[in-house]
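Then we have subunit A:
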Amino acid sequence: MDDNYILEIKGLQTCFYQEDKVYYAVDDVSFGIRRGEILGIVGESGCGKSVTALSVLRLISGKGKIKKGAIEFDGCDLTQIREEEMRKMRGRKIAMIFQDPMISLSPVYTVGAQIQEAILAHNKIPSKEAWRKAVEMLEKVGIPSPESRAKEYPHQMSGGMRQRVMIAMALSMDPKLLIADEPTTALDVTIQAQILDLIMQIRKERQMSVMLITHDLGVIAETADRVVVMYAGKVVESADVRTLFKNPSHPYTLGLMNALPRLDRECERLYTIKGTVPSPADLPQGCRYAGRCPLCEERCLKEQPELVKVGEDHEAACFFSKKTAELRRKMAAGDIRDSSGI
Partner candidate 1 sequence: GCGSAGIQVPERTLTKAQDTGVYKEAPDLAAKVESGELPPAEERLPEEPYVEQVESVGTYGGTIRRVYTGVSDWNSLNYIGARHELLVYVSQEGVAQPNLVESWEYQGDDNTTLVLKLHKGIKWSDGEPFTVDDILYDLGVRQSGNVPLEQNGLGAAVVSDGAKKIDDYTVELKLKEYYPIEYAATFEQPYAPEHYLKQFDPRYDDTKTWEDLTSAWCSYTNGKGLEDLPQLSPWKVSSYTDNGLIVAERNPYYWKVDQEGNQLPYVDTIEFKYVASTDSIPAMVAAGEIDFQVRNMQFSDYSYYKQNEEAGGYRALALSSSSLGPCIRLNYACEDLKLRELFRDLEFRKALSLGIDREAISDSLYFGLVEGWGACPLEVAPSYPGEEYAKMYTEYDPDTANEILDGLGLEDTNNDGIREIDGKPLTIVIDTEDGYGSGPVKGIELVAEHWRKLGIDAVVNTIERSLMLARWQDNSYTAYAWKLDGAVDPVRFNYAWADLSAPDYLWHNVGVPMQAWYHSDGKEGVEMPRFIQDINAKCVEALGATDDEKRAGYGKELSALVAENLFVIPTTTYMECGVVNAKLKNVPETWISGNEFCGEKHIHPWILYYEQ
Partner candidate 2 sequence: MSGGTALLEVKNLKKYYPVKSKLSRKLLGQVKAVDGISFSIQPGEVLGLVGESGCGKSTAGCTVLRLENATSGEVWFEGQEILSMDKRMLKDIRKNMQMVFQDSYSCMNPKMTIQEIIREPLVIYKMPRREQNEKIGRLLELVGLTREQGGRYPHELSGGQRQRAGIARALALEPKLIIADEPVSALDVSIQAQIINLMADLKKELGLGYLFIAHDLSVVKHISDRIAVMYLGKIVEQCEKKELYASPLHPYTVSLLNAVPIPDPEIKKERILLEGDLPSPIDPPSGCRFHPRCSGAKECCRISEPQLREVTPGHFAACHFAGGNVSETVSEAVSEPGEV
């Protein structure tokens, strides 16, 4: 194992059972996170980003199960260890910030108490001290007058503040890896900017690795070092952030990038990707993006493309990754309005 990586996911398959059907929300996903790196994971809603994150923490609930694959964290395979050991891992080594800060905090305990609880779960220190530390953490994430705020309940705080509490909680355990699952999706732009700034700052301070999940390429561009693009349970492209934006090799990545309204550019109409993500219950046989892809050919409908290296630290799962560049140029010229254009 590469010592550079704090987390390596290899061939992860996570499935859900529904009645008598099985479907794979995450299907053969592999990627790694280096120490001190911010890895961005992007993809449309429902493509398996959260499930991947939850798989790492072994928190798949309900009728879900990790079917296959290894998740190696700091040298040990998380899929193999006992639940009790896993429990000790959670929070202490790998902390997670959940998608929806409005409902991810227990409504009946003060935020201070919730952070304190997290600290006490992993440290044998007096509860007074844990409280002090909780207040300290709140201060660190930029909550004004943390002493009194710590005694407030989540519903008394704004969304941005709650998200900061979540971050404070995650950081209070001093984890090596922070998984931030769409930490800003529910927030408005100004607060989003604050939160992202906070994460970057802390990453710098603590040399922490971050897995940043989002569907907003803008966020990725501003914060991530490396990017993994997921589509319908699969990784379709992964690259260094600059490479990705400069030279996207999968038409889906390209689509996402173009669909984003941009302040800095003028255009009449926004580019759209036609159709929707296929339901994980009935996935197409070939390339999962085939139905929406402007480059789709016969082969795509039959065969599943593998993730192949297309450049330095750059992989893509497309038979026509070369053609993508051409497509990109066309789009930039404004010839193509949506993915059905070719």
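We take it that contacts are C-beta pairs under 8 Å (C-beta built on N, C-alpha and C of every residue); 3 or more make two chains touch, one makes a residue touch a chain; residues count from 1.
Quick note on selection: all candidates are chains of the complex that A comes from, given by their letters.
All of these numbers come straight from a predicted model, not from anything done at the bench.
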Looking at this complex, which of 1 or 2 sits next to subunit A and touches it? 2
Sort out for me which residues of subunit A touch candidate 2 in the complex. 44-46, 144, 158-161, 186-194, 196-197, 215-222, 241-242, 245-246, 255-257, 259-265, 267, 269-273, 276-277
